[in-house]
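The complex appears here without one of its protein chains, the remainder shown in place.
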Amino acid sequence: MNLAISISQYTQQIRDGTLSVEEFIAKTLERINNVDKTLHAFISLNENAVEQAKQIDKKLKVKEKVGSCLGLPISIKDNICTKEMKTTCASKMLEDFISPYDATVISKLKIQDAVIIGKANLDEFAMGSTTEYSYFGPSRNPWNPDYVPGGSSGGSGVSVSANECLASLGSDTGGSVRSPASFCSVVGLKPTYGLISRYGLVSFANSIEQIGPLARTVEDVAFILNIIAGRDLHDNTTIENGNPDYTKDLDAGVSGKKIGIVSEMVGEGVDKEVQLSTKDAVSSFEKLGAECVSISLDSAKHSVAAYYTLASAEASSNLARFDNLRYGFDFSVEGYEYNQYISKARSNFGSEVTRRMLLGAFVLSAGYYGKYYQKAQKVRSLIKSQLTESFKKVDLLLAPTMPILPFKIGEKIDDPLKIYLLDINTIIANLSGIPAISVPFAIANGLPIGMQLFANSLQEKQLLQAAHALYKTTNLPEVPI
Amino acid sequence: MTKIGLEIHCQLTRLESKLFCSCKADYRSFEPNSNICPVCMGLPGSLPILNKKAVEKAALLSIALGCKIPPKIGFFRKNYFYPDLPKNFQITQYNAYGPTSIGYDGTIMIEEKEIKIRRIQLEEDPGRLVYSGSSEKTEITLVDYNRAGTPLVEMVTEPDFENPKQVRVFLNILADLVENLGIADPYLEGAFRVDGNISIEKGNRVEIKNVGSFRDIEKALHFEITRQQSLAERGIPIPAETRHWDEARKITVSSRSKEEEEDYRYFPEEDIPKIIIEKTLLESLKNTMPESIMSKKERYINKYRIPVQVAEVLSSDKFYSDLFEQSHTEKNAKEIANLITTDLKGFADTKEQREQLKLTPKHLSDLADAILGNKITRNSGKVALQEMIKTGKTLSEIISSLDLGHVEDESSLVKTIEEVFIEEQKAVSEAKQNSDTINYLVGKVMRKTKGKANPSLTLDIIRKKLDSQ
Partner (left out) sequence: MVDRKEIEHLSDLIKIEIKDPQKYIAQVEQILNYFDRLDKVEITTEDLLRQELSFDQLREDKFVPCDDNLIENLKKTKENFVRAPKMD
C-alpha cells in the first residue's frame, strides 16, 4: 500500500473498494510510529483513529451515507481546538488543556468523515518561523532532519510531506502555512481573511491570522478548502464568499493572464538558488501562455516592521487570558497572592512569546500608541492600497515564498530579528488580507524551494488555477524519508 | 463652586442574552458557573458575537439623552488583569481616537439646569468575586462567571451638577427613563450602579466608588462635601484620590492607592467589525420610542388642564401615568390625576405595594365619576379608595357596605342642619358676621352625617337659614 498518494487517489480507492479506511489508517499510524521519532511532527495522536476508521468502513459496507473525506487522515495544528484531544499550542501554559468544544473547521471536517490522526507541532502559540520555539522540541525537515521545516505550522508541513497524513490544517499569521509548505515541499494556502472561521483557533493576532490547508497537491488543497470555507455565525469576521466549488475548473490554466513579479522580493538578500528558481517559474508561466511583468511594491519594505508591531500588540492582549485559573497546568493557588500567582504561572511562557508580549505591551502603552501601533495600521493601509492598484494591472503576483533555502536547526535561534525578516515575502498577504499560496517548485542541494502566488481578495479560484498549472510543470523527487 | 460628575453603569436587564454570547442576560437565578459558555468564559479560540438588541437599546438611550450617534460604532479592548475578567481584558467602547461609542455629546435638563452627557458606551460586565479581601482567614478567592458578559451601558456626565439634590433628581429621572424605554429595571439588585466624582472650590477632584444603591449616592456626596469643606477650612489641601463608600458606617474611606493611573493600553477589538448605524434605523427607533416624560407632562397640562405640580408627579412615575392612561376619560381626567397623585400616597409607594394593589383603572374611573356626579363626597371618596385598594370590591359594593352614599334626601339634611343650629347657637350668631364660622357649621353637619352630606348643598341651606333669621 502506498501512502504517498493524493486525496483524490485515496477517495477513488476507497470508493472502488480496493482500499479500506481501517487499512489506510493503520498503515498511516505505522508510518508515524516509524518516522516521527526523528521528525517529531506530532504532539499527540488520536487514540480512537482506528475505531473511527472501522465505523466508516461499516457505513460504507451497508451503503450508508459517508462524508466526502471518506476517512482520510488529516493532522491538525495544535492551536486549533479539538474536543477529544488536548490543544496545547506547544506551550506549558496549556499542557493539560482539553477544549470542551470543537473549532468550526473541525466540526466541518467531522461531518465529512475525516479522521483526525493527531495534533501537529508548532512554534509556541504560533509565534515563530522555524518550529524551534515549541515547548515540546522542534520538528525536523523530512528532506534533511538537521534542518528546520519552517514554521510556525512546522508539524503540519512535516506530516504532509513525510506521508504521515494526506492533509493538514495549519494557521498563517505572517507566513506560517506557506513557510513550512515551501521548506517541506508541499502545497500550502493562506486564504482571504474572513473566508474561514477562526472560532476554535487560539488567537495570536486576531485581525491577521487565518487557518489554511496543506496537502501534497493543489487539487487536494482545493478539496479541503471546499469543506472548511464559508461564513460562520460563531465568527463575526467571516465574510460571504458565494460558496464556490474550488475544485471545479482547476485545469483552466493561465493563458492570457498577467502575472506580476514583485521586484522587492527577488533581489538583494535572496539566495542565488532561489533567484534561479524564480526565473524558471517565470519561464514556465510564459510557456503556459501568461504574460509576466515586473511589479514594484515599495511599501513591502515596511511590512515586517508593521506586521510585528501589530502582531505583538494583539498577542499581548490575546494571551492575557492564560492566567492558569480556569485551565492550564497543575499549579495550586493556595498560599499565593493574585498578582504573584499569575506572574509566576505566566513565567512558563517561552522566551519568544514573552519577548513578543513585552513588545506588544510597549507599543500599546500610553504615549507610544501613535508612534507604533497607529503608524503600523497606516502602513497596513498603504500596503493594501498598493496591492489593490497592482491588481488593476495584473491578475496575480509571483515571488519566492522564502528568500532563502532551509537552514540548520539552531542556526538562527539567537537572533530573533533575523528570523522575523524571513517573513519578508509572505507578510504582505497577511497584512492586506489577500490570499496567497506556496507551490513546491524545486529542490536545490537536497532542500526544497517553493514559489508563491498572490491574488486579490476572494480570488481563490483564480489563484488555485494558476498554482495548479505551475504544479503540473514540476517533476519533483519523492521525500527521502 | 462645587462640581459633581457621575459615571453610571446600567445593566440592560430587558435583554434575553448576554452582550457577546447567548447565555442568559439575567444571571440572578443560576447556580454558580452554570450560566456560562466558551465565549463568556474566554476559553481559547472563543470569539465575541455582538447582540443586535443591545445596540438597539443603547441607541434608544442615546437618542433619549439627546446624544449624537456616530455613523459607525466600534469596540475597544481595555486590558488589565483581575480574576473576574475571563479574558483579562474588557470589551468596551472608547472615544479617545474619535467618536465610535453608541452616544456622545448629549444633554438633559434637570430643573432648568443643563447636564451634559459626555458619552454613552456599551460594554460587558465582569464576573463576581464571592470572597475577596485581605484578611488572613481568606486564603483564596472564589469566582463566579455567571455575570461575565452581561450587557451594560455606561453613561458619563460632565461635572455639571452643583449639589447632591440635583444628582438625586437626575438619577430618579434617569431610572424612570430607562424603565420607560424598556431598557432596564433599575431597581433590580446590581442593575444600576453609580460612581461619582466631586470637587469643591479650589479643591482636587475625588472619585467616589462602590455606592451600593443609587439612593445612597446623595448621602455619599453630602458626606464627601462636608469632609472636603472641613479640610479646606483648616487649610489642609484635599488630595486627589479614589474613595469608596462604606455602607455600614455611612462614610467615604480612602481606597488603598494601589494604582497610579493604570495603563489600560486601549486598542480596537478587531473580532467585532465596525457596525454601520443607518439613519433609517435611528428614525425607526425614534418612532417606536414610548412617549417621553416631558411630552407626557405637556400633554397632561395642555389637554386636560391638569395643574403643573400634579402633571409633573403624574408624568415622571411610570406606574402612575400608566394607571392614568388606562382609567381616564376626557371628563374625569383631572379628578383621576388628583386621586392618583394625592390619595394614593402611602398606599402605592413601594414595588411590593404596587404589585399587591387591588385597585384597577375601572375603580378609579367609577370613583372619579361618582365624585364629579355628586354621588359621593370627596371625603367619602378617600375612604372608598382605601377600601378598593385593600379589598378590590367595586364602588357600589363599598358605598352600600360602608354606607358612604350622599345624603340624597334633602329633608333629612335640613333636619340635621336644624339639630346643629340648636347645638351651636353661639356659632350661628357669629356666622352671620363671619364666613369662616359658616364653614365650621358645615363641618359639624359633615361630622354628624359621617361625611355623607353634600357639602355644597349643606352650605346652601345653612346660608339660606342664616339669611332668613
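Lettered A and B in written order, each chain numbered from 1.
Just so we're on the same page, contacts are C-beta pairs under 8 Å (C-beta built on N, C-alpha and C of every residue); 3 or more make two chains touch, one makes a residue touch a chain.
Since the model is a prediction, treat every value here as computed from it, not as a measurement.
Novice: Tell me which of B:Ile277, B:Ile293 or B:Ile438 is the one touching the absent chain.
Specialist: The one listed residue touching the chain not shown is B:Ile277.
Novice: Among A:Tyr308, A:Phe441 or A:Phe454, single out the residue that touches the unshown chain.
Specialist: A:Tyr308
Novice: Using the definition of touch stated at the top, determine which of A:Leu3, A:Ala26, A:Leu382 or A:Ala444 touches the missing chain.
Specialist: In the complete complex, the chain left out is touched by residue A:Leu382.
Novice: Check each of B:Arg119, B:Arg147, B:Arg265 or B:Lys452 against the chain that is not shown and name the one that touches it.
Specialist: Hidden-chain contact among the options goes to B:Arg265.
Novice: Thinking of the whole complex, not just what is shown, which of A:Phe42, A:Tyr327 or A:Tyr471 touches the missing chain?
Specialist: Final answer for the missing-chain contact: A:Tyr327.
Novice: For a quick check of understanding: of A:Tyr341, A:Phe454 or A:Tyr471, which residue touches the chain that isn't displayed?
Specialist: Missing-chain contact among the listed residues: A:Tyr341.
Novice: Using the touch rule from the top, list residues of subunit A that touch the missing partner.
Specialist: Answer for subunit A: residues 98, 100, 194, 233, 236-237, 239, 302, 304-306, 308-309, 316, 320, 323, 325-327, 333, 336-344, 346-347, 349, 351, 354-355, 357-363, 365, 371-372, 375-382, 384-385, 416-417, 420, 433 touch the chain left out.
Novice: Which residues does subunit B use to touch the chain missing from this display?
Specialist: So the residues of subunit B touching the missing chain come out as 15-17, 22-25, 31-34, 36-38, 41, 43, 49-55, 72, 81, 83, 129-130, 132-134, 138-145, 258, 263, 265, 272-278, 281.
Here is the rule we use: only the chains that are shown with their structure count from here on.
Novice: Could you list, by residue number, the parts of subunit B that touch subunit A in their complex?
Specialist: These residues of subunit B touch subunit A: 38, 41-50, 77, 79, 81, 83, 86-89, 97, 139-141, 143, 263, 265-267, 270-273.
Novice: Which subunit A residues qualify as touching subunit B in the complex?
Specialist: Its residues touching subunit B are 80-81, 87, 89, 94, 97, 99-101, 103, 198-203, 206-207, 233-237, 313-314, 316-317, 320-323, 325-327, 333-335, 338-339, 342, 361, 364-366, 369, 373-374.
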